[in-house]
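Shown here: the complex without one of its protein chains, the others still in place.
Naming follows writing order (A and B), and every chain is counted from residue 1.
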Amino acid sequence: MAEPLLRVDDLNISFHGGRSVTHAVRGVSFDIDREKVGIVGESGSGKSQTGRALLRLTPKGARITAKALSFDGIDLLAASEPDMRKIRGKRISMILQDPKFSLNPLMRVGQQIVEAYRVHTPSSKAEARDKAMAMLEAVNIRNPRRVFELLPHEVSGGMGQRIMIAMMLILEPDLIIADEPTSALDVTVRRQVLTILDELVTRRGAGLMFISHDLNMVADFCDRVLVMYAGRIVEDIPARDLKHAEHPYTRALLDSLPRLDRPVDMLTVPKRDPAWLTSPTIRRASA
Amino acid sequence: MADITRPSSLSAWLREPIPTSSWQARAQQLWLSWRALRSNPSVMFGGTVILAVALLAIFAPLVATHDIYAQDLSIRLQKPSAAHWLGTDELGRDVYSRLVFGARITLYIAGLTAIIAAPIGLMVGTTAGYIGGWVDTVLMRIVDVFLAFPSLILALAFVAALGPGIENAIIAISLAAWPPIARLARAETLSIRKSDYIAAVRLQKASSLRIIFNHIMPMCIPSVIVRVTLNMAAIILTAAGLGFLGLGAQPPSPEWGTMLSSAREFIFTNGTIAAIPGTAILLVSLAFNLLGDGLRDMMDPRHG
Partner (left out) sequence: MMPSQTLGKDRILEAVGLHVSFGTGLTSTVAVDDVSFTIARGEAYGLIGESGCGKSTILRTIAGLVDSYDGALLFGNKELPGKRDKDFFRKVQMVFQDPYGSLHPRKMVESVLAEPLAIHKFDNPRQRIDAVLEAVGLGPSFRFRYPHELSGGQRQRVAIARALVIEPEVLLLDEPTSALDVSVQAEILNLLKTLRRETGVTYFMVSHDIAVITHLCDRIAVMADGRIIEEMTAADVRAGRAREPYTRTFLEASTGYVTAS
């Protein structure tokens, strides 16, 4: 069997602060090939830290260990900082939650996309500008010439996120990590952004790691879902099989959401079972 | 009903996860703050130096070796020796004893100024920030007038008007010290009053007075403490400056600035008598600066 694009084996991330040690991620293992994989969990589940560890963007006090952390044959654990810089943005890129905080507020958005391009690819200013314009069109921005000259505070949330996507995908990376990319957006805009992301990812044949707290959205959008709880993956299941999920935590997450099509009087509140902290991952292979 | 056993020690009482009285809860929070302070080297160093100076000042009569006013012209301008640990000044007085009593005056001036200026600044600033409108405008223009003068000049002007002396020096320095604190408190208040917990109290129809004193001031106190501590160095230097110019403590008072002033003429004969009060001023100012820096580092990341 061909080596998957991303292989993570027994990833552990811990924070050593003063007297206490926090194990944010404990023994997480999964593969991502050219598919859309969703990582779902509540706050404190370790999902964001997992994504950041791949690009070594974890906070200073973090200690990362793993049996294997490889991307397209490159050992991400052993890579030097200059190597990581070459990977970040060009081979693996990351889309963050709120464009208000991830775009440079003082630089015009078009210029930011151009910069992102020229950092990794030697090209003339005119070439890069054309590429940026093409990217803005690819994310369905109707008037790219006008938007190119705007500052981040002048664009709406949905448009900002699409610009973020343009910036992150202009170098055609092989793996995209999206950390809650639609959580800060309105419902009607979410659909648009997800559609664009879907299109670009599928067209390029890239892999997508979609981190979110919204189980239903991830299940609809992704091919596979990894459910995280307290730093571990409790269930690894194809998205379409989610209704047959076996792990009690996954079931509890599904049942505790209010639903329009199944009204209940009282919502089920997940009862945390300490066994979940150590039980093995329930994996179900994709068909 | 569980048997209520008394915790075996103070330490256990402080570590109990569920406090059973408001005193216990407050004590626990203070203890946690103390532990945080202890782990900060700037705070510990600065705090220890200030504590040492304070102890010297309090126990001055016990620690001093000679009468600070006793003159003996036959032993004037001597270098440090076994009899006079830091030497003698131009009138034969023991420099060490005068230094130790001078610490009293310095800390007295610094402490009193802080006690006067900080509350005034806090009250003016929070009121202006919360009530806004013409109250804010009037109060802030008054603050602006005070801020327009450099603090030493302002203190000089007040002392010139009120006459020299320690008490007048204190009043003068306080008048120069409260406006920056008012500005700081107002800036903090402007951002605090937008928060939901203030909205919640307004929704209980709490009076403005209650909101300002009970809710807004407690939130401003950490930054005011830091600011005052950092200003201490300036206050001490201003007091020394006034003393140096003969407008603060009057000779034969052992105030450090006055000592420095009288030592001026003898710098080339016996540099120590000028260097010693100067070094003392430096050390205490540095200690306050370090304390303030350490406190600010602790406050900043936690109270955003």
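Assume a contact is a pair of C-beta atoms (placed from the backbone, for glycine too) under 8 Å apart; a residue touches a chain by one contact, two chains touch by 3 or more.
Computed from a predicted model, the values in this text were never measured in an experiment.
The residue touching the chain not shown here, chosen from B:65, B:81, B:137 or B:195, is B:195. When the missing chain is restored to the complex, the residue among B:110, B:219, B:233 or B:281 that touches it is B:219.
In the complete complex, the hidden chain is touched by one of A:46, A:110, A:231 or A:270, namely A:270.
Where subunit B meets the missing chain, the touching residues are 18-22, 24-25, 29, 195-197, 199-206, 210, 214-215, 218-219, 303. Listed here are the subunit A residues that touch the chain not shown: 42-43, 157, 186-188, 190-191, 213-217, 219-221, 239, 242-243, 245, 252-254, 256-261, 263-270.
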